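Step one of this worksheet: look at the structure below.
Removed: one protein chain of the complex. Kept in place: all other protein chains.
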Amino acid sequence: MPAMNMIQALNSAMDVMMTRDPNVLVFGEDVGYFGGVFRATEGLQKKHGLTRCFDAPIAEGGIVAAAIGMGAYGLRPVIEIQFADYIYPGYDQIVSEAARLRYRSAGDFTAPLTLRTPYGGGIFGGQTHSQSPEALFTHVAGIKTVVPSNPYDAKGLLIAAIEDDDPVIIFEPKRLYNGPFDGWHENPVSPWAKHPDSEVPEGHYTVPLGKAKVVREGNDLTVLAYGTMVHVAQAAAVHAGVDAEVIDLRTLIPIDIETVVASVKKTGRCVIVHEATRTSGFGAELSALVQEECFYHLEAPIARVTGWDTPYPHAFEWEYFPGPQRVADAMKRVMEG
Amino acid sequence: MPAMNMIQALNSAMDVMMTRDPNVLVFGEDVGYFGGVFRATEGLQKKHGLTRCFDAPIAEGGIVAAAIGMGAYGLRPVIEIQFADYIYPGYDQIVSEAARLRYRSAGDFTAPLTLRTPYGGGIFGGQTHSQSPEALFTHVAGIKTVVPSNPYDAKGLLIAAIEDDDPVIIFEPKRLYNGPFDGWHENPVSPWAKHPDSEVPEGHYTVPLGKAKVVREGNDLTVLAYGTMVHVAQAAAVHAGVDAEVIDLRTLIPIDIETVVASVKKTGRCVIVHEATRTSGFGAELSALVQEECFYHLEAPIARVTGWDTPYPHAFEWEYFPGPQRVADAMKRVMEG
Amino acid sequence: MNAPLKNTVPLSLRVPEPRARPGDPIDFSGLVVAPAGAAPRPDINASAYAVRDLAFTLVRVLDEANVAVGPWNPKLSPAQMKRGLRTMVVTRAYDERMYRMQRQGKTSFYMKCTGEEAVASAQALALAEDDMCFPTYRQQALLIARGYPLVDMMNQIYSNAADPCKGRQLPVMYTSKAHGFFSISGNLGTQFSQAVGWAMASAYKGDSRIACAYIGEGSTAEGDFHSALTFASVYDAPVILNVVNNQWAISSFQGIAGGEESTFASRGIGYGIPALRVDGNDFLAVYAVTQWAADRARANLGPTLIEHFTYRAAPHSTSDDPGRYRPVNEADAWPLGDPVERLRDHLIASGEWSDDDHKALEKEAADLVRAAGKEAEAIGTLGQSRPSVKEMFEDVYKETPWHIRRQRQELGV
Partner (left out) sequence: MNAPLKNTVPLSLRVPEPRARPGDPIDFSGLVVAPAGAAPRPDINASAYAVRDLAFTLVRVLDEANVAVGPWNPKLSPAQMKRGLRTMVVTRAYDERMYRMQRQGKTSFYMKCTGEEAVASAQALALAEDDMCFPTYRQQALLIARGYPLVDMMNQIYSNAADPCKGRQLPVMYTSKAHGFFSISGNLGTQFSQAVGWAMASAYKGDSRIACAYIGEGSTAEGDFHSALTFASVYDAPVILNVVNNQWAISSFQGIAGGEESTFASRGIGYGIPALRVDGNDFLAVYAVTQWAADRARANLGPTLIEHFTYRAAPHSTSDDPGRYRPVNEADAWPLGDPVERLRDHLIASGEWSDDDHKALEKEAADLVRAAGKEAEAIGTLGQSRPSVKEMFEDVYKETPWHIRRQRQELGV
């Protein structure tokens, strides 16, 4: 099995699906000849032809709308929004249209599109190349929201998303494109090749939507994480010396409540981590859910470790980012609580 | 003091501010000659002139953008988005621009605009005239989010918003425009005139942003509510026979944490109510906050009573709406918990 | 030294206003109407640049004497014209009944297309049955022309147990894939760019079906309008882009959308999209330009923009009172007349129709609508009958996830 980094895994998912299904096509800003600013679509146009992987005008609303129309026709479009920070011009089409087409037409029309978008910090991109807007989508009924944390999952989840009959948004943590970044930013990032989850089958397989994965078993507390924070949480557990169980949610909506509840009931403590700003972030929903489902098992307040309630600041990336030190501190606090 | 309904109170706030400050102007779809589809701007054009209250093209993104430009110039624009359901085409300008202009320019430019928008159910308007999208804004640092529940507050909060130097969004519960609807929808709604909060001074006054109000004192449990749900919660408390303390949050961001925490610490129980869909709604943030601040005081799980995670369905308005029966049931559950 | 000038006058803000408000005399003197037959009919493969003047004139076929004249005369057979007339008359009868039903409290909301019936009626005739339309709420005539059952339209409006939208949608937000009628959205403009995506898909698949999209002149201000034109232009999508300029967007006259500064058709020029302005109350002219546009699309010549110049004779919706913002009888004074009367009179002038025929048609339409009405009302009107409450929780996703299932249980349904 070849070792792939996350970009290669995503590229392979699209390649596999374009090969299997003539209704799958890919478009977005700079994804055609050039292969995308993060190179996720490299080679797809050359291999599958100009009309199957092509550049789009700089109009995120138009890109989503075109994908909805294509979906209504019967295609399975895969679109790239160049940075999650630029998804907002397409917000109306996603929220008012893609998410509600099946419901409002009672299944007469559907929008089985897949939207990929790089998200989170990692390139010193300041406030408009670093955002984590997932909570702005988890509030919207009718869309599924996915965040992979490694190459194997990225490919399997992306294929599952393309095959899914509902609109799916995949937030791709750009910090993880090249390696399992664990938040110790002074250290060099080790390449994916050294990580077991970089072993990615070349062909077709899926990782089911809606299923979380326990990536580290433990008894003292539960960490709910996704994307980059899965790796940070593991590093923090080591750093704090806490026997933490780390859950990689993988899909945010629908959330795998069973895995979450089983773990928190076991450990009695919970730390929620994400890079997005805190207030009304997806961590709030997780906290509410855990509290509702596990109240009588909780031995300490649920803690949230998150980005601050500010835009993403260029010069303060490492003070903004909820790194392993902050997560470890929270773990210790929760253990004492 | 004249009795005003909510529309009159909002109208009076704009009138007062247009009279006091030549930099205040009002625009939006159908707000000019016609006076707005809910009549909130009636008479303002006639009194203050064509260029101070005028119709805008059907382009919510353009309306917000124009207001940002005007704010950067030094005006204090008040814009109306005809229904909150139609705010999404303006989402990018609100989230990426208005909310972040002060931060990114280090205060060199600011966007002191006020955005008014009718929200929530109440007119059998189906999925595109009934939404409650407040949580899509509470996640965004840089904007203030306000929801009045009565004429007095509506006017005082709107004046405070116009005078505020940051962008403020006011969600106006259309169910409350004409009377303090308490959710018992089979009963006729009593007019505002019979309610003490319809006594509205004619001139200038403010209700400060960021300050909640205890509208019903109680010892058994705390209800966190805003907008229509303030009245529903009170009706539910009566119906359930529970000595509930009902807090009208009034401002969601910044939230008045002191009032919330003091109450929950006193009662030890908490029910959160809103009409918006549940998952990742503002109730999630409230639940997370209460849990973080009051964990050791909580005697039962915090409950959320909300709209369902579906679009707003035309024929099932009353099954969708979290009415007093559902709120009362939750109160009882929490009392037993 | 050629220094930058400063102003000789202070700047001032211009806010456009219509010529007449309630109480003012009706004034259509600003309206320049080209004579019927005057506009040239270029080849379908003429360039957008070459045909750009068509965006500033008005394609008209029926002259003052109700005779069809000029190069755009589509030379429809009497049978075709009668079919079109019938669609319009049934549509008007349907609108009248449903409007009345709303007034009687049998539903929450209704929207008429009175005065604009020719647009969708003629287009339905000019399109193939399986071309996909992306309508606004004023193209009910498409469904009627394509034989969608009136009773199902009414069931939707009543949100009753037989409502094809299962009680979820505001009245008039129909959907029927089988009739090439895309689910109507409450959000203005969104369908316009979706239609282009559908057309791109059809082209991608080497299909033969084209798309036909609608937008009101007021809604052209939305970004989706611009997206639609951009994508249609770049990918040469087989789509007809219709702007229905009925002069009003609720209370805002077309000047608030920019209609005083240029025509809406002329928006096409900047995208290299051939654009035509047509008398929207002239059934034959609408048919002719649609056929031209459809032929272009089918021949891989790409999109066409059509501005239908018409007038919204009805209130915006049952929630609206136009007496608050425009002179009461403005509709009657509309210089381009009524589309039903004009086609009727043309048929009569051609010796193909009579007043009696027309009365019979009107009676047939009323009977048809009444019969459908009885049938739908027998199922139930709003609140009397409705789909199972369970339906509230279905179709959010293809498979209902646990949290929504659990909410359904919470409600106990």
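Order as written gives the chain letters A, B and C; numbering starts at 1 within each chain.
In the analysis below, a contact is a pair of C-beta atoms (placed from the backbone, for glycine too) under 8 Å apart; a residue touches a chain by one contact, two chains touch by 3 or more.
Note that this is a predicted model, so its numbers are computed, not measured.
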Among the chains you can see, which ones touch the chain that has been omitted?
A, B, C
Among C:Phe225, C:Trp334 or C:Trp353, the residue in touch with the chain that has been omitted
C:Phe225
Tell me which residue among C:Pro42, C:Gly258 or C:Gly383 touches the hidden chain in the full complex.
C:Gly258
Residue among A:Pro77, A:Pro112, A:Gly125 or A:Pro301 that touches the chain left out of view
A:Gly125
List the residues of chain A that touch the chain left out of this view.
29-30, 32-35, 37, 50-51, 54-62, 85-86, 88-89, 123-129, 278-279, 308-311, 313-316, 319-320
Tell me, which residues in chain B touch the chain that this view leaves out?
25, 51, 56-57, 59, 61-62, 65-75, 77, 89, 92-93, 96-97, 101-110, 141-142, 144, 164-166, 210, 253-255, 257
Contact set of chain C toward the excluded chain (per top definition):
1-2, 4-16, 48-49, 55-56, 74-77, 79-80, 126-128, 200, 202-208, 210, 221-227, 230, 233-236, 238, 255-258, 260-264, 266-273, 291, 294-295, 298-300, 302
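As a working rule, only the chains that are shown with their structure count from here on.
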Rounded to the nearest whole Å, what is the centre-to-centre distance of chain B and chain C, using the mean of the C-alpha atoms as each centre?
36
How many angstrom lie between the centres of chain A and chain C, each centre taken as the mean Cα position?
41
Out of chain B, which residues touch more than one other chain, so two or more?
61, 85, 88-89, 127-128, 279, 309-311
Please list all residues of chain C that touch 2 or more other chains.
168-169, 173, 185, 187, 223-224, 391, 396, 403-404
